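One protein chain is absent from this view; the other protein chains keep their places.
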Amino acid sequence: MTELAAVKAALKSQAVETPSWAYGNSGTRFKVFAQQGVPRSPWEKLDDAAQVHAFTGVAPTVALHIPWDRVDDYAALARHAEDRGLRLGTINSNTFQDDAYRLGSVCHPDAAVRRKAVDHLLECVDIMDATGSRDLKLWFADGTNYPGQDDIRARQDRLAEALAEVYGRLGEEQRMLLEYKLFEPAFYTTDVPDWGTAYAHCLKLGPKAQVVVDTGHHAPGTNIEFIVATLLREGRLGGFDFNSRFYADDDLMVGAADPFQLFRILHEVVRGDGFGSGVAFMLDQCHNIEAKIPAIIRSVMNVQEATAKALLVDRAALADAQAAGDVLGANAVLMDAYNTDVRPLLREVREEMGLDPDPLAAYARSGWAEKIVAERVGGEQAGWGA
Amino acid sequence: MTELAAVKAALKSQAVETPSWAYGNSGTRFKVFAQQGVPRSPWEKLDDAAQVHAFTGVAPTVALHIPWDRVDDYAALARHAEDRGLRLGTINSNTFQDDAYRLGSVCHPDAAVRRKAVDHLLECVDIMDATGSRDLKLWFADGTNYPGQDDIRARQDRLAEALAEVYGRLGEEQRMLLEYKLFEPAFYTTDVPDWGTAYAHCLKLGPKAQVVVDTGHHAPGTNIEFIVATLLREGRLGGFDFNSRFYADDDLMVGAADPFQLFRILHEVVRGDGFGSGVAFMLDQCHNIEAKIPAIIRSVMNVQEATAKALLVDRAALADAQAAGDVLGANAVLMDAYNTDVRPLLREVREEMGLDPDPLAAYARSGWAEKIVAERVGGEQAGWGA
Amino acid sequence: MTELAAVKAALKSQAVETPSWAYGNSGTRFKVFAQQGVPRSPWEKLDDAAQVHAFTGVAPTVALHIPWDRVDDYAALARHAEDRGLRLGTINSNTFQDDAYRLGSVCHPDAAVRRKAVDHLLECVDIMDATGSRDLKLWFADGTNYPGQDDIRARQDRLAEALAEVYGRLGEEQRMLLEYKLFEPAFYTTDVPDWGTAYAHCLKLGPKAQVVVDTGHHAPGTNIEFIVATLLREGRLGGFDFNSRFYADDDLMVGAADPFQLFRILHEVVRGDGFGSGVAFMLDQCHNIEAKIPAIIRSVMNVQEATAKALLVDRAALADAQAAGDVLGANAVLMDAYNTDVRPLLREVREEMGLDPDPLAAYARSGWAEKIVAERVGGEQAGWGA
Partner (left out) sequence: MTELAAVKAALKSQAVETPSWAYGNSGTRFKVFAQQGVPRSPWEKLDDAAQVHAFTGVAPTVALHIPWDRVDDYAALARHAEDRGLRLGTINSNTFQDDAYRLGSVCHPDAAVRRKAVDHLLECVDIMDATGSRDLKLWFADGTNYPGQDDIRARQDRLAEALAEVYGRLGEEQRMLLEYKLFEPAFYTTDVPDWGTAYAHCLKLGPKAQVVVDTGHHAPGTNIEFIVATLLREGRLGGFDFNSRFYADDDLMVGAADPFQLFRILHEVVRGDGFGSGVAFMLDQCHNIEAKIPAIIRSVMNVQEATAKALLVDRAALADAQAAGDVLGANAVLMDAYNTDVRPLLREVREEMGLDPDPLAAYARSGWAEKIVAERVGGEQAGWGA
């Protein structure tokens, strides 16, 4: 296989998981601007996700969020997905929207609240059994707002205990993906603020516990690709929650704020043999003001473009320049790939996959946007955070 | 008057405005945790604010937020306040919660939306006439989420036009306070991101336009007291929205995250003759997880303590050390005031004002908290952001 | 003229000023790694700058730094430049390396130190008269390290007084470019920390006072292109000091850390009619570990590529999408230009200018690097900061 053929094959095999909640309404603490045609049920979210996969060809799975996507019959939901060419993906837990969780969930000072939270996590594993999902993604809103509010260290002990119980419940092929986040909604400490904390917990749990990197969850200036390289070296990179930020956890479309950073991250994934391995590529975004389905299609395309550039890096030339200590030469090899316009290549890839080379235009022509606005009348729209 | 007597007199004359919305429920985009006993109307918010003033003696005015605090009869509302020893304070506009404002208000590309927003601002001045408020505080959620989304510069032109119309409507004794904010809810640009932008607009408008500094609205590392000193030097510091942040616009209790910074800010206010002038001291906080009235009392006390320390700075000794280039000596003079425990002094001040020296304990004993939980049943609780 | 011809013409007319000090050694506080062949005098710096211009065609002027580039005969220096196809550019003052400036220069508490500093600035204008330079660029290291160390506001008064004296000395066609910087070498306050402070001083001085934006001098998260758009709208953007940063004032090659940001900045320049106007495009970089001349050539090329992309933005389509409130469509128009590989276009431009299409390869083949290593033996190498 020629090198270009290998790049194309890799791009065709890429899989980006889209999150069910991104199809619903979302907003900031100030306002949720509702959009027309938004799904009113998990079933309709899958219908929309199927559109994204139909036009991109690389978004075959959908992440669910419990309880937002709770249904009576997960097997039926899985069939609904399959009928549309999709599979159910990662199960995301929610331990931040019940009134009991005001001061935390698995780290709460009250054992009864912790029990409730752990029971929810165990229920999520039950759902994974039903859906055939591989990954349980855990993000905890736990933390404190004021110095002294709770005992930072005791909360780590409680966290470790909860994780251990859930880990013990995982099946042979199931994984626990532990997400970290510097702040929000907690504003003094979060209980898993950084990759180091997530990594330390995963180490103690075992090989099925992996760290997930949300690209919006770091302090300003953090070098995310370094973390990616390090976690791959340690065998602990479970996956990504992709999105963009300029300031905090802005949850904009991936690749919208710093496409060069996204490229550098994917370069480390490729270099660390993380592409095509178990590393999950997931979106976690909020389309607060823009049309949701096109925004998700665009996001998938942005991931594809960054991946294509990363695959095009001349690694032999790069290694030579690095070994020679040629700072400018090595940088130039990387920049040469980044500066390449890979859109023609991706159009070719899509045509070879039997797709329209321009997914956004094809979606716009499809009439789906008009159809859902017309049909999804009445009922309650799904909302992120509700 | 001895120096200590002057400090006490200044502390007794201090006035901290509390915001009506801080008495209602608030939260993050993830969840609003409702609390029991929360007010269900502007009238009940004033009842709570009266408690804060009753126990601290230095919170005589309450800021209103339109439309959250819209009533049919503002004169009646003002009487309700006066009956409780309060006055109505700053009027805050809201141009971010109507569906029309998805892409902005006064900066929106559509002239009809801008008209709607300006009309709201003009209505706020009408209300000021009715309430006798001096200040119109303008914070705009306007901005963009994606590069290219709108024309940054054209939005400035639209903003200038809107401000000019509203400024022209102000009465002789009324002021416009223009607030800036780096980000949120807009995540690429905001239309008034920094003090420089607010200042430039105020300059063009005239002397009744002043900049308001929200202590949570800056980029990491920004030296806020420098901005305070500069605005005072320029005669353009209209006031403060006090709160605390560790990360972004966390809206925690003022003095909770960096009490030394609060002291430094108040030192510049005192040094710049801003204390006792027209500079408004306002709180703008969200008590998402803690009890609201005690949190506000505590916040007022934190402002008092920082003010007391600032008033205690030995300014002659400081000036001498500064003139001598004595870096450590000058710093030591400032730190000496900061390290002083001013709580005994403030207890004395309160006793001289006929108050309980411990406002929080006195409030706890008063039974108000239990009373509102018992009585405020049914109806709809007020919520920040709703 | 076709649109493409106009883009090419604009690119051919671009002028990027290179700084004399970037050809000398530089480093961090930890270490200056000396390189072979580095110039030993202003004359040799011009020789190197001539290479950059010879291979890029768009670097016709060189900024000088006084006293680093002090010579007895500036007319002779100007002729030396002209003989090599160059002109002398902006004069940069230095008020941070004399022992007298430990606590500041024009803001120092001691009037004698201020006098010394102002005299130096006046000397710089004398030099401008001799060199024919248009711009005096002022960056002040002034500031304080500790709270209380000096009076923030009094320092502003001293600054204003010094600037006024120097401004009064400017000739009809001369300008004062005032640079701001958040921190370093002062670590508590700087006396011109942000664009607002620089702008406020410039306003009071008059139209010949303009703000200069160094792309590495902002707090994390600052939207630089907003500042650019605002200063252009106010008629106060004097120019840029281009470089790159990941963390602080890293002074890396422009375009190396966030090429998308550089593009957005240049988009606002083009949109605000700042291209081809009096806005100066200057580099201000430290090539601590990489070869200096190739790094400067690369930097010039990076500015060219970002400019080319900005010129290619379909502004009519952009305006239409913006007016329609089409968030994704407007963003897509901008991204389409950014994602274009403009290197072929620039190769064409260079060929039409009679240059080698690949400046870096041509420079490498030229033998200049080997020549200066061989010839510049003995004497003292020029160093940034020395």
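Note that the chains take the letters A, B and C in the order they are written out, and that residue 1 is the start of every chain.
Everything below uses one rule, namely that a residue touches a chain if its C-beta (ideal position, glycine included) is under 8 Å from a C-beta of that chain, and two chains touch if they have at least 3 such contacts.
It should be emphasised that the depicted structure is a prediction, and the values quoted were computed from it without experimental measurement.
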Determine which of the presented chains are touched by the chain that is not presented, and list them.
-> A, B, C
Omitted-chain contact residue, chosen from A:Val327, A:Met353 or A:Ala369 = A:Val327
From C:Tyr23, C:Trp68, C:Tyr188 or C:Tyr338, residue that would touch the chain that is not displayed = C:Tyr188
Of C:Gly89, C:Pro147, C:Gly238 or C:Pro294, the residue in touch with the unshown chain = C:Pro147
Out of B:His217, B:Arg298 or B:Arg350, which touches the unshown chain?
-> B:Arg298
Residues from chain B at the interface with the omitted partner, ascending = 220-221, 223, 246-247, 256, 258-261, 289-291, 294-295, 298, 305, 327-328, 331-332, 338-341, 343, 360
Missing-partner contacts on chain C, residue numbers = 26-31, 33-34, 96-97, 99, 101-103, 141, 145-147, 182-185, 187-188, 220, 245-248, 250, 252-253, 256-257, 288-290, 385
Where chain A meets the chain that is not shown, the residues are 103, 109-110, 145-153, 156-157, 182-183, 188-189, 193-197, 199-200, 203, 218-223, 225-227, 229-230, 232-234, 260, 264, 268, 271-272, 318-319, 321-323, 325, 327-328, 330-335
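Criterion: only the chains that are shown with their structure count from here on.
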What is the shape of the graph in which nodes denote protein chains and edges denote touching chain pairs (line, ring, star, complete, other)?
-> complete
Which whole number of Å gives the spacing of the CA centres of chain B and chain C?
-> 40
Quick one: chain A and chain B, Cα centre-to-centre, how many Å?
-> 38
Chain A residues counted as touching two or more neighbouring chains = 220, 246-247, 256, 289-290
